[in-house]
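Only a single protein chain was left out; the remaining protein chains are all shown in position.
Chain naming follows the written order as A and B, and within any one chain the residues start at number 1.
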Amino acid sequence: MNGSDHNATAPWDIVVELKGVSKTFRQRQRSAHLKDVARNLFRPVIREVRALQNITLTIRRGEIVAYAGPNGAGKSTTVKMLSAMLAPDVGTVRVLGYDPVRQREAYVNRIGVVFGQRTELWWDHPVAASFEWKRVVWDIPTERYERMVGVVKELLGIGEFFNSLARELSLGQRMRADLALALLHEPEILFLDEPTLGLDVLAKRNVLQFVKDLNRQHRVTVMLTSHDMSDLEQLAERIVMIDKGRLAFDGDFDRLRREFADRRHLFIETTADRYPELTGARWIESVGCRHEYQFDATHVNLVTLLEQAATQTTILDVETHRAPIDDVIADIYEHWQK
Amino acid sequence: MAARYMRRLFALWCMYAWLDLMWVTRSFQSFVLYFCGETIVAIAALSSTLLLAERFNGLGPWSKPQLIFMLGYAALVFGLLDMFFGFNVLFIGRRLGRGQFDHTLVQPQPIWLALLTDGFNPFGASGPFLTGIILISWANSFLLLTPTLMWLFLFVLNVVSSVSVVLSVSFFWGSLAFFAPRAAEEINTPLLRMFDHLKLFPLDGLSAGMVSGLLTAVPVGFIAWYPCRALLGLDSAWHAPYLTPLAALGFGLLASKLFIQGMRHYERIGSQRYRAMGHRG
Partner (left out) sequence: MRLLLTRLRQYRLIAALEATSLVGEDSLFIIQFIFRFLRVVVLLSLWRVILTGRGPTDGLTLEALLTYTLIQEVFSDQLIPRTDIEWALHDGGITMRFLQPLGLVSQFTAQMVGRWAFGFVFFSLPLLLAAPLLGVNPLPANLASGGLFLLSLTLTIAVGVALEFIFAALLSYLEGSAYIVSRVRTAITLLFSGAVVPLALMPWGLGEIFRWLPFASMASAPLQIYIGVGDPLLLLATQAAWSVGLWWLARWLWEVSRERLVAYGG
């Protein structure tokens, strides 16, 4: 995959730039009662939803950026703006130097978009037919098209169901086919909105590996949203978190842990069933003489905990792990809700 | 630029025709069902008027052959609409109301080109079109028209204009779905049902006010009645063959204006709904 057909831009330049972007939606609220029909119709209750508030964000070429946040935070709204479907109320959006909405036709030729909950496949046609459709509509030169079909067939393993009807594919197969479709025209940037939704462990791993290879070998910039934090941590160097429309964090996963909580799990094997009481650590469970605790390493020193344990029992073995990123994120979301 | 768009248009039509052919011929059962089904639908729709014409030996000033010509013309118009604007392009309110417009926006081509091509299904929807051709030919065996080149030109011009009138009015009302997706999702259905039903009747004998309304606010008269009056010489005014094309232009401009306004609104608001029903299948 190469960008030789496109306008040349410097390798480390900024490819995505949002400046002071805000977006507000108005939602009609209505009750579920028949008696409220007239009121719902003539005097509706309108709720203003500030989907995005003053978002300023840049992404450089070749980055993989995880874009995360609780439900309703504004992730999909951001992706829609970057996909030329929506314009901001305030602020500017520039991707590869384009205004996505105003310069849509030329712009969408250089990006790929995959929505986990929607498909671009023709439902009642084989996958091959959807690929052919893409070739014609995107006006992809034959040589390039055939090369890319070979690439995606091999990397995403879609050869086995290439001639199957889209409606008969499993969710994992459909996602792979949608991803392959999005890549046929060799986009420079890929926007993936929940690309691993509903996929099993193996399918997820394959998709994520594919995205990593794509980025490494072809320098495709990737921005993806997902609720699966462990996937995001594997894939992305950078995580941008959004909460109630505002940017809450922008950095790497290590800094995320340090800033919000460096949660660790401590396992102590002792000579007794009874677990030692440790100030600064929360006991989770004991299995025989092996006791598990959780503590925040930014506030509590491991040595202090071990010293406390040593005064109460004989320690046979010690083990520490970082808390899974999902737990960290869940704590963050909970903290934001308060 | 124009040549480039013409080439793209042709290439896209060929591609969609190929998709349609694959769909219709996926099995023998499917082929028979679609071809015969659409023909049955067209004939059933026209039968009411044909049976009335047989019962009353014509309707108003229209003889039976003239009525058959008019019904054939109407079938041709709706046949072309089905062939070129399938997959809910004609029922644009559904596409907009169901949040499916985003699928059009991600394509690297002008919206007009996408809408002009991605509803093209010349094989699956050929029934009404062919029914129209057959009825017109049958009518002509009684009418014994000897079409000149000019008459043929006017015939084609009026058919295309009638198609444009229906499409424009459909887009005009369907554009409301930009602003009220749920309420206006099915706005095209009763509108087109009204057109489909009323196109079958000659409007002679109705009050002047009603005829005016049926040529302006609800332009059913331009689908078949008025253009056929002009083509069959029932209206000898010199401007008669040109009124339908003029109407098409006017309705087209109105529809474009509202549609573009709707698109500007959509850019700001987007769609909070998504329903895949009817999208590419």
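Rule of thumb we're sticking to: a contact is a pair of C-beta atoms (placed from the backbone, for glycine too) under 8 Å apart; a residue touches a chain by one contact, two chains touch by 3 or more.
No experiment lies behind these values; they were computed from the predicted model shown.
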For this session: Write down which of B:176, B:215 or B:243 is the residue touching the left-out chain.
Result: B:176
Exercise. Which listed residue, B:83, B:214 or B:240, touches the chain dropped from view?
Worked result: B:214
Exercise. Any idea which of B:56, B:112 or B:142 touches the chain not displayed?
Worked result: B:56
Problem set entry | Missing-partner contacts on chain B, residue numbers | 26, 29-30, 33-34, 37-38, 40-41, 44-45, 47-48, 51-52, 54-56, 59-60, 173, 176, 179-184, 186-187, 189-191, 193-194, 197-198, 201, 203-207, 210, 214, 218, 220, 277
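The rule is short, and it goes like this: only the chains that are shown with their structure count from here on.
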Exercise. Just curious, how far off is chain B from chain A if you go by their C-alpha centres, in Å?
Worked result: 44
Seminar exercise, completed: So, in the complex, the side of chain B touching chain A is made of residues 8, 11-12, 15, 18-19, 22-23, 102-103, 105-110, 267-270, 272, 274, 276, 279-281
Exercise. Of all residues in chain A, which touch chain B in the complex?
Worked result: 25, 27, 77, 80, 83-87, 89, 101, 104-106, 108-109, 113, 117-125, 129, 132-133, 136-139, 167
